[in-house]
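Complex shown without one protein chain; remaining protein chains in place.
As written, the chains take the letters A and B, and residue 1 is the first residue of each chain.
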Amino acid sequence: MLNLSLHAIQFSIEIIATFAFALSGLIAGIKKRMDLVGLFIVSGLSAFGGGTLRDILLDRRPFFWVSHSTWLWGLIGVCLLAMFFMRERHITLTEKAIQIPDALGLGLFTALGTQIALELGMPAIVAALMGMMTAVFGGVLRDICCNEIPKAFSDHQPYAVLAFLGGWVLIGLSELNLPEWLTLFLSASFTTLLRWLAIQFKWQLPSQKGTHKN
Amino acid sequence: MLNLSLHAIQFSIEIIATFAFALSGLIAGIKKRMDLVGLFIVSGLSAFGGGTLRDILLDRRPFFWVSHSTWLWGLIGVCLLAMFFMRERHITLTEKAIQIPDALGLGLFTALGTQIALELGMPAIVAALMGMMTAVFGGVLRDICCNEIPKAFSDHQPYAVLAFLGGWVLIGLSELNLPEWLTLFLSASFTTLLRWLAIQFKWQLPSQKGTHKN
Partner (left out) sequence: MLNLSLHAIQFSIEIIATFAFALSGLIAGIKKRMDLVGLFIVSGLSAFGGGTLRDILLDRRPFFWVSHSTWLWGLIGVCLLAMFFMRERHITLTEKAIQIPDALGLGLFTALGTQIALELGMPAIVAALMGMMTAVFGGVLRDICCNEIPKAFSDHQPYAVLAFLGGWVLIGLSELNLPEWLTLFLSASFTTLLRWLAIQFKWQLPSQKGTHKN
(Lines give C-alpha, C1' and ligand atoms only; values in the text may rest on other atoms or scores of the structure.)
Protein backbone atom coordinates (compact mmCIF):
# COMPACT_ATOMS: atom_id res chain seq x y z
CA MET A 1 0.00 0.00 0.00
CA LEU A 2 2.92 2.31 0.65
CA ASN A 3 3.76 2.28 -3.02
CA LEU A 4 0.37 3.39 -4.24
CA SER A 5 0.40 6.56 -6.27
CA LEU A 6 -1.07 9.64 -4.63
CA HIS A 7 -3.81 9.71 -7.24
CA ALA A 8 -4.90 6.17 -6.43
CA ILE A 9 -5.02 6.99 -2.71
CA GLN A 10 -7.03 10.16 -3.23
CA PHE A 11 -9.36 8.22 -5.51
CA SER A 12 -9.96 5.54 -2.89
CA ILE A 13 -10.69 8.12 -0.23
CA GLU A 14 -13.06 10.01 -2.50
CA ILE A 15 -14.96 6.75 -3.06
CA ILE A 16 -15.22 5.80 0.62
CA ALA A 17 -16.23 9.32 1.65
CA THR A 18 -18.75 9.54 -1.18
CA PHE A 19 -20.20 6.19 -0.19
CA ALA A 20 -20.42 7.20 3.47
CA PHE A 21 -22.29 10.42 2.69
CA ALA A 22 -24.53 8.65 0.17
CA LEU A 23 -25.44 6.23 2.95
CA SER A 24 -26.18 9.06 5.36
CA GLY A 25 -28.42 10.66 2.73
CA LEU A 26 -30.12 7.36 2.00
CA ILE A 27 -30.92 6.80 5.67
CA ALA A 28 -32.15 10.37 6.07
CA GLY A 29 -34.39 9.90 3.02
CA ILE A 30 -35.74 6.59 4.28
CA LYS A 31 -36.56 8.16 7.64
CA LYS A 32 -38.57 10.79 5.74
CA ARG A 33 -40.30 8.01 3.72
CA MET A 34 -39.17 9.55 0.44
CA ASP A 35 -39.99 7.96 -2.89
CA LEU A 36 -37.30 6.48 -5.16
CA VAL A 37 -36.54 9.79 -6.87
CA GLY A 38 -36.29 11.62 -3.58
CA LEU A 39 -33.93 8.95 -2.25
CA PHE A 40 -31.70 9.27 -5.32
CA ILE A 41 -31.65 13.07 -5.14
CA VAL A 42 -30.94 13.27 -1.43
CA SER A 43 -28.27 10.56 -1.42
CA GLY A 44 -26.72 11.95 -4.62
CA LEU A 45 -26.56 15.50 -3.26
CA SER A 46 -25.11 14.26 0.03
CA ALA A 47 -22.51 12.20 -1.76
CA PHE A 48 -21.40 14.55 -4.53
CA GLY A 49 -22.44 18.00 -3.23
CA GLY A 50 -19.34 18.72 -1.18
CA GLY A 51 -16.84 17.58 -3.80
CA THR A 52 -18.67 19.50 -6.52
CA LEU A 53 -18.63 22.73 -4.50
CA ARG A 54 -14.90 22.21 -3.85
CA ASP A 55 -14.23 21.70 -7.56
CA ILE A 56 -16.27 24.77 -8.58
CA LEU A 57 -14.42 26.93 -6.03
CA LEU A 58 -11.04 25.53 -7.12
CA ASP A 59 -12.07 25.60 -10.81
CA ARG A 60 -11.28 21.90 -11.23
CA ARG A 61 -12.95 19.82 -13.94
CA PRO A 62 -14.20 17.20 -14.57
CA PHE A 63 -16.22 16.57 -11.42
CA PHE A 64 -15.86 13.16 -9.76
CA TRP A 65 -19.34 12.09 -10.86
CA VAL A 66 -18.55 13.06 -14.46
CA SER A 67 -15.25 11.24 -14.77
CA HIS A 68 -16.51 8.21 -12.83
CA SER A 69 -20.09 8.21 -14.00
CA THR A 70 -20.54 4.49 -13.45
CA TRP A 71 -20.81 5.30 -9.75
CA LEU A 72 -24.09 7.05 -10.54
CA TRP A 73 -25.47 3.71 -11.73
CA GLY A 74 -24.28 2.18 -8.49
CA LEU A 75 -26.13 4.86 -6.56
CA ILE A 76 -29.36 4.18 -8.48
CA GLY A 77 -28.94 0.48 -7.74
CA VAL A 78 -28.41 1.10 -4.04
CA CYS A 79 -31.51 3.31 -3.86
CA LEU A 80 -33.59 0.61 -5.60
CA LEU A 81 -32.29 -2.03 -3.21
CA ALA A 82 -33.01 0.19 -0.23
CA MET A 83 -36.58 0.76 -1.47
CA PHE A 84 -37.32 -2.95 -1.86
CA PHE A 85 -35.60 -3.79 1.39
CA MET A 86 -37.53 -1.19 3.36
CA ARG A 87 -40.84 -2.34 1.91
CA GLU A 88 -40.31 -5.76 3.39
CA ARG A 89 -39.63 -4.93 6.97
CA HIS A 90 -40.12 -2.37 9.66
CA ILE A 91 -36.76 -1.01 10.61
CA THR A 92 -36.49 1.84 13.00
CA LEU A 93 -33.60 4.00 11.98
CA THR A 94 -32.31 6.07 14.83
CA GLU A 95 -30.57 9.39 14.50
CA LYS A 96 -27.31 7.53 15.24
CA ALA A 97 -27.65 5.51 12.05
CA ILE A 98 -27.03 8.74 10.15
CA GLN A 99 -24.33 10.03 12.47
CA ILE A 100 -21.86 7.18 11.92
CA PRO A 101 -21.47 7.42 8.13
CA ASP A 102 -21.75 11.20 8.47
CA ALA A 103 -18.76 11.30 10.85
CA LEU A 104 -16.77 9.01 8.57
CA GLY A 105 -17.47 11.13 5.49
CA LEU A 106 -16.72 14.29 7.45
CA GLY A 107 -13.22 13.11 8.31
CA LEU A 108 -12.37 11.74 4.87
CA PHE A 109 -13.66 14.69 2.83
CA THR A 110 -11.94 17.15 5.16
CA ALA A 111 -8.57 15.48 4.72
CA LEU A 112 -8.98 15.08 0.97
CA GLY A 113 -10.34 18.58 0.31
CA THR A 114 -7.59 20.19 2.36
CA GLN A 115 -4.88 18.20 0.59
CA ILE A 116 -6.21 18.99 -2.90
CA ALA A 117 -6.35 22.69 -2.08
CA LEU A 118 -2.78 22.60 -0.70
CA GLU A 119 -1.57 20.92 -3.89
CA LEU A 120 -3.10 23.75 -5.91
CA GLY A 121 -1.03 26.22 -3.90
CA MET A 122 -3.77 27.65 -1.68
CA PRO A 123 -2.67 29.35 1.57
CA ALA A 124 -3.06 27.12 4.64
CA ILE A 125 -6.18 28.78 6.06
CA VAL A 126 -7.90 28.67 2.67
CA ALA A 127 -7.01 24.99 2.33
CA ALA A 128 -8.48 24.25 5.76
CA LEU A 129 -11.66 26.13 4.83
CA MET A 130 -11.90 24.30 1.50
CA GLY A 131 -11.58 21.01 3.37
CA MET A 132 -14.27 22.07 5.79
CA MET A 133 -16.62 23.16 2.99
CA THR A 134 -16.06 19.93 1.07
CA ALA A 135 -16.96 17.98 4.16
CA VAL A 136 -19.88 20.06 5.35
CA PHE A 137 -21.71 21.06 2.18
CA GLY A 138 -23.03 17.61 1.23
CA GLY A 139 -24.64 17.26 4.64
CA VAL A 140 -26.08 20.77 4.42
CA LEU A 141 -27.75 19.90 1.09
CA ARG A 142 -29.02 16.64 2.61
CA ASP A 143 -30.60 18.44 5.54
CA ILE A 144 -32.15 21.13 3.31
CA CYS A 145 -33.72 18.44 1.08
CA CYS A 146 -35.11 16.74 4.17
CA ASN A 147 -36.55 20.11 5.19
CA GLU A 148 -34.48 20.27 8.36
CA ILE A 149 -32.22 23.01 9.63
CA PRO A 150 -28.67 21.96 8.66
CA LYS A 151 -26.83 20.22 11.52
CA ALA A 152 -23.75 22.22 10.62
CA PHE A 153 -25.49 25.47 11.59
CA SER A 154 -28.02 24.57 14.24
CA ASP A 155 -26.16 22.07 16.31
CA HIS A 156 -24.36 23.32 19.36
CA GLN A 157 -22.26 20.19 19.20
CA PRO A 158 -18.99 20.73 17.34
CA TYR A 159 -19.24 19.74 13.68
CA ALA A 160 -17.78 22.20 11.18
CA VAL A 161 -15.15 23.27 13.71
CA LEU A 162 -13.86 19.69 13.91
CA ALA A 163 -13.50 19.60 10.14
CA PHE A 164 -11.62 22.88 10.33
CA LEU A 165 -9.29 21.47 12.99
CA GLY A 166 -8.86 18.26 10.98
CA GLY A 167 -7.76 20.38 8.05
CA TRP A 168 -5.06 21.95 10.21
CA VAL A 169 -3.92 18.49 11.33
CA LEU A 170 -3.42 17.59 7.69
CA ILE A 171 -1.58 20.85 7.03
CA GLY A 172 0.69 20.24 10.01
CA LEU A 173 1.38 16.62 9.09
CA SER A 174 2.13 17.45 5.48
CA GLU A 175 5.14 19.44 6.76
CA LEU A 176 6.59 16.24 8.19
CA ASN A 177 7.14 14.41 4.90
CA LEU A 178 5.16 11.39 6.05
CA PRO A 179 3.80 9.13 3.31
CA GLU A 180 0.73 10.74 1.76
CA TRP A 181 -1.59 7.92 2.76
CA LEU A 182 -0.52 8.20 6.39
CA THR A 183 -1.10 11.95 6.43
CA LEU A 184 -4.58 11.50 4.98
CA PHE A 185 -5.37 8.61 7.30
CA LEU A 186 -4.26 10.42 10.46
CA SER A 187 -6.10 13.62 9.64
CA ALA A 188 -9.31 11.77 8.69
CA SER A 189 -9.16 9.61 11.83
CA PHE A 190 -8.65 12.70 13.98
CA THR A 191 -11.78 14.40 12.66
CA THR A 192 -13.98 11.29 12.64
CA LEU A 193 -12.90 10.27 16.13
CA LEU A 194 -13.44 13.73 17.57
CA ARG A 195 -16.88 13.94 15.97
CA TRP A 196 -17.71 10.58 17.44
CA LEU A 197 -16.55 11.66 20.89
CA ALA A 198 -18.52 14.89 20.53
CA ILE A 199 -21.71 12.90 19.92
CA GLN A 200 -21.03 10.32 22.65
CA PHE A 201 -20.20 12.81 25.34
CA LYS A 202 -22.52 15.55 24.11
CA TRP A 203 -19.74 18.12 23.89
CA GLN A 204 -21.01 21.64 23.64
CA LEU A 205 -19.39 24.59 21.96
CA PRO A 206 -18.98 27.64 24.16
CA SER A 207 -21.99 29.83 23.55
CA GLN A 208 -23.12 33.22 24.71
CA LYS A 209 -24.18 33.28 28.37
CA GLY A 210 -24.66 29.55 28.20
CA THR A 211 -28.28 29.88 27.15
CA HIS A 212 -29.51 28.76 23.76
CA LYS A 213 -32.30 30.52 21.99
CA ASN A 214 -32.96 29.62 18.40
CA MET B 1 -37.19 24.45 -40.85
CA LEU B 2 -35.26 21.28 -41.64
CA ASN B 3 -32.36 23.35 -42.87
CA LEU B 4 -31.96 25.42 -39.75
CA SER B 5 -28.57 25.20 -38.15
CA LEU B 6 -28.37 23.31 -34.87
CA HIS B 7 -27.38 26.51 -33.11
CA ALA B 8 -30.52 28.30 -34.32
CA ILE B 9 -32.72 25.42 -33.16
CA GLN B 10 -31.08 25.29 -29.74
CA PHE B 11 -31.42 29.04 -29.46
CA SER B 12 -35.17 28.89 -30.24
CA ILE B 13 -35.72 26.18 -27.67
CA GLU B 14 -33.75 28.06 -25.03
CA ILE B 15 -36.01 31.07 -25.65
CA ILE B 16 -39.30 29.17 -25.46
CA ALA B 17 -38.23 27.24 -22.36
CA THR B 18 -36.94 30.41 -20.71
CA PHE B 19 -40.20 32.16 -21.49
CA ALA B 20 -42.27 29.27 -20.14
CA PHE B 21 -40.37 29.21 -16.83
CA ALA B 22 -40.43 33.00 -16.58
CA LEU B 23 -44.21 32.78 -16.92
CA SER B 24 -44.45 30.10 -14.24
CA GLY B 25 -42.36 32.30 -11.94
CA LEU B 26 -44.45 35.35 -12.76
CA ILE B 27 -47.68 33.55 -11.93
CA ALA B 28 -46.21 32.15 -8.72
CA GLY B 29 -45.10 35.67 -7.75
CA ILE B 30 -48.49 37.17 -8.56
CA LYS B 31 -50.19 34.53 -6.44
CA LYS B 32 -47.94 35.58 -3.56
CA ARG B 33 -48.78 39.27 -4.25
CA MET B 34 -45.12 40.15 -4.67
CA ASP B 35 -44.01 43.67 -5.52
CA LEU B 36 -42.38 44.52 -8.85
CA VAL B 37 -38.88 43.66 -7.66
CA GLY B 38 -40.01 40.35 -6.23
CA LEU B 39 -41.77 39.51 -9.50
CA PHE B 40 -38.62 40.29 -11.49
CA ILE B 41 -36.40 38.24 -9.17
CA VAL B 42 -38.68 35.20 -9.02
CA SER B 43 -39.41 35.12 -12.75
CA GLY B 44 -35.76 35.81 -13.59
CA LEU B 45 -34.49 33.03 -11.32
CA SER B 46 -37.10 30.61 -12.70
CA ALA B 47 -36.20 31.49 -16.26
CA PHE B 48 -32.40 31.63 -16.09
CA GLY B 49 -31.58 29.57 -12.99
CA GLY B 50 -31.53 26.16 -14.62
CA GLY B 51 -29.50 27.20 -17.65
CA THR B 52 -27.02 29.08 -15.46
CA LEU B 53 -26.45 26.06 -13.22
CA ARG B 54 -25.95 23.91 -16.32
CA ASP B 55 -23.40 26.35 -17.72
CA ILE B 56 -21.50 26.60 -14.42
CA LEU B 57 -21.33 22.79 -14.14
CA LEU B 58 -20.25 22.44 -17.78
CA ASP B 59 -17.95 25.49 -17.51
CA ARG B 60 -19.65 27.19 -20.45
CA ARG B 61 -19.56 30.95 -20.86
CA PRO B 62 -21.16 33.35 -21.59
CA PHE B 63 -24.48 32.61 -19.94
CA PHE B 64 -27.63 32.97 -22.04
CA TRP B 65 -28.69 36.11 -20.19
CA VAL B 66 -25.27 37.67 -20.73
CA SER B 67 -25.01 37.04 -24.47
CA HIS B 68 -28.67 37.89 -25.05
CA SER B 69 -29.06 40.60 -22.46
CA THR B 70 -31.89 42.32 -24.32
CA TRP B 71 -34.13 39.52 -23.04
CA LEU B 72 -33.62 40.93 -19.56
CA TRP B 73 -35.31 44.14 -20.71
CA GLY B 74 -38.13 42.04 -22.08
CA LEU B 75 -38.51 40.37 -18.70
CA ILE B 76 -38.66 43.73 -16.91
CA GLY B 77 -41.31 44.84 -19.41
CA VAL B 78 -43.38 41.70 -18.87
CA CYS B 79 -43.23 42.14 -15.09
CA LEU B 80 -44.36 45.77 -15.41
CA LEU B 81 -47.23 44.77 -17.68
CA ALA B 82 -48.26 41.99 -15.30
CA MET B 83 -48.25 44.45 -12.38
CA PHE B 84 -50.51 46.95 -14.14
CA PHE B 85 -52.74 44.23 -15.51
CA MET B 86 -53.21 42.62 -12.11
CA ARG B 87 -54.04 45.95 -10.49
CA GLU B 88 -57.00 46.37 -12.79
CA ARG B 89 -58.82 43.14 -12.25
CA HIS B 90 -59.35 40.29 -9.86
CA ILE B 91 -58.01 37.17 -11.47
CA THR B 92 -57.86 33.98 -9.55
CA LEU B 93 -54.81 32.06 -10.61
CA THR B 94 -55.14 28.39 -9.89
CA GLU B 95 -52.27 26.02 -9.24
CA LYS B 96 -52.83 24.71 -12.79
CA ALA B 97 -51.91 28.09 -14.27
CA ILE B 98 -48.37 27.45 -13.05
CA GLN B 99 -48.29 23.78 -13.99
CA ILE B 100 -48.80 24.26 -17.74
CA PRO B 101 -45.81 26.53 -18.47
CA ASP B 102 -43.84 24.57 -15.88
CA ALA B 103 -44.45 21.30 -17.76
CA LEU B 104 -43.53 22.93 -21.06
CA GLY B 105 -40.29 24.37 -19.70
CA LEU B 106 -39.49 21.05 -18.02
CA GLY B 107 -39.61 19.20 -21.33
CA LEU B 108 -37.71 21.78 -23.36
CA PHE B 109 -34.91 22.40 -20.87
CA THR B 110 -34.45 18.67 -20.32
CA ALA B 111 -34.01 18.01 -24.03
CA LEU B 112 -31.73 21.00 -24.53
CA GLY B 113 -29.58 20.42 -21.44
CA THR B 114 -29.10 16.76 -22.27
CA GLN B 115 -28.12 17.54 -25.86
CA ILE B 116 -25.63 20.24 -24.89
CA ALA B 117 -23.98 17.89 -22.38
CA LEU B 118 -23.79 15.11 -25.00
CA GLU B 119 -22.14 17.50 -27.45
CA LEU B 120 -19.50 18.29 -24.83
CA GLY B 121 -18.69 14.59 -24.61
CA MET B 122 -20.33 13.79 -21.28
CA PRO B 123 -21.24 10.14 -20.58
CA ALA B 124 -24.91 9.33 -21.18
CA ILE B 125 -25.98 9.21 -17.54
CA VAL B 126 -24.22 12.49 -16.77
CA ALA B 127 -25.93 14.09 -19.78
CA ALA B 128 -29.34 12.87 -18.56
CA LEU B 129 -28.62 14.27 -15.09
CA MET B 130 -27.45 17.59 -16.53
CA GLY B 131 -30.70 17.78 -18.52
CA MET B 132 -32.69 17.02 -15.40
CA MET B 133 -30.84 19.63 -13.35
CA THR B 134 -31.25 22.27 -16.06
CA ALA B 135 -34.97 21.60 -16.08
CA VAL B 136 -35.55 21.30 -12.35
CA PHE B 137 -33.30 23.96 -10.81
CA GLY B 138 -35.19 27.01 -12.07
CA GLY B 139 -38.38 25.71 -10.50
CA VAL B 140 -36.57 24.89 -7.27
CA LEU B 141 -35.30 28.48 -7.01
CA ARG B 142 -38.82 29.75 -7.81
CA ASP B 143 -40.35 27.69 -5.02
CA ILE B 144 -37.65 28.70 -2.53
CA CYS B 145 -38.23 32.40 -3.30
CA CYS B 146 -41.96 31.87 -2.80
CA ASN B 147 -41.12 30.27 0.54
CA GLU B 148 -42.58 26.91 -0.48
CA ILE B 149 -41.01 23.47 -0.34
CA PRO B 150 -39.75 22.77 -3.88
CA LYS B 151 -42.22 20.71 -5.93
CA ALA B 152 -39.29 18.68 -7.20
CA PHE B 153 -38.60 17.34 -3.71
CA SER B 154 -41.90 17.32 -1.89
CA ASP B 155 -44.29 16.14 -4.56
CA HIS B 156 -45.05 12.45 -4.70
CA GLN B 157 -46.13 13.01 -8.28
CA PRO B 158 -43.35 12.27 -10.76
CA TYR B 159 -41.45 15.41 -11.73
CA ALA B 160 -37.65 15.12 -11.76
CA VAL B 161 -37.91 11.48 -12.75
CA LEU B 162 -39.79 12.42 -15.92
CA ALA B 163 -37.05 14.86 -16.84
CA PHE B 164 -34.51 12.10 -16.24
CA LEU B 165 -36.48 9.73 -18.52
CA GLY B 166 -36.87 12.47 -21.13
CA GLY B 167 -33.10 12.86 -21.15
CA TRP B 168 -32.75 9.16 -21.93
CA VAL B 169 -35.28 9.50 -24.76
CA LEU B 170 -33.06 12.18 -26.28
CA ILE B 171 -29.95 10.04 -25.78
CA GLY B 172 -31.68 7.09 -27.47
CA LEU B 173 -33.00 9.15 -30.35
CA SER B 174 -29.65 10.80 -30.98
CA GLU B 175 -28.32 7.35 -31.88
CA LEU B 176 -30.80 7.18 -34.76
CA ASN B 177 -29.39 10.06 -36.80
CA LEU B 178 -32.73 11.82 -36.94
CA PRO B 179 -32.63 15.54 -37.70
CA GLU B 180 -31.61 17.44 -34.58
CA TRP B 181 -34.86 19.39 -34.36
CA LEU B 182 -36.91 16.20 -34.47
CA THR B 183 -34.83 14.62 -31.71
CA LEU B 184 -35.27 17.67 -29.52
CA PHE B 185 -38.97 17.94 -30.32
CA LEU B 186 -39.73 14.29 -29.58
CA SER B 187 -37.81 14.25 -26.31
CA ALA B 188 -39.37 17.51 -25.10
CA SER B 189 -42.88 16.35 -26.06
CA PHE B 190 -42.33 13.07 -24.24
CA THR B 191 -41.43 14.81 -20.97
CA THR B 192 -44.07 17.53 -21.18
CA LEU B 193 -46.82 15.09 -22.10
CA LEU B 194 -45.91 12.67 -19.32
CA ARG B 195 -45.81 15.48 -16.78
CA TRP B 196 -49.20 16.59 -17.97
CA LEU B 197 -50.61 13.07 -17.67
CA ALA B 198 -49.04 12.75 -14.22
CA ILE B 199 -50.91 15.85 -13.07
CA GLN B 200 -54.21 14.92 -14.75
CA PHE B 201 -54.31 11.38 -13.45
CA LYS B 202 -52.56 12.10 -10.16
CA TRP B 203 -49.87 9.50 -10.78
CA GLN B 204 -47.98 8.58 -7.65
CA LEU B 205 -44.43 7.42 -7.37
CA PRO B 206 -43.97 4.17 -5.49
CA SER B 207 -43.22 5.09 -1.92
CA GLN B 208 -42.33 3.20 1.19
CA LYS B 209 -45.28 1.24 2.60
CA GLY B 210 -47.63 3.49 0.69
CA THR B 211 -47.89 5.94 3.56
CA HIS B 212 -46.54 9.44 3.33
CA LYS B 213 -45.14 11.25 6.27
CA ASN B 214 -43.42 14.53 5.60
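Following the convention adopted for this analysis, contacts are C-beta pairs under 8 Å (C-beta built on N, C-alpha and C of every residue); 3 or more make two chains touch, one makes a residue touch a chain.
Bear in mind the structure is a predicted one, so any value in this text is a computation, not a measurement.
Q: Per the definition of touch given earlier, which of A:Ala8, A:Leu80, A:Ile125 or A:Leu178 contacts the omitted chain?
A: Residue touching the absent chain, from the options given: A:Ile125.
Q: Looking at A:Ile56, A:Val78 or A:Ala97, which makes contact with the chain not pictured?
A: A:Ile56
Q: By the contact definition given up top, give the residues of subunit A that touch the hidden chain.
A: Counting only subunit A, the missing chain is touched by 56-57, 59, 122-123, 125-126, 129, 149, 152-154, 156, 158-161, 164, 205-209, 211-214.
Q: What residues on subunit B make contact with the chain left out of this view?
A: These residues of subunit B touch the chain that is not shown: 30, 32-38, 41, 52, 56, 61, 63, 65-66, 69, 72-73, 83, 86-87, 145, 147.
By our rule, only the chains that are shown with their structure count from here on.
Q: For subunit A and subunit B, what's the span in angstrom between their mean Cα positions?
A: Result: the chain centres lie 31 Å from each other.
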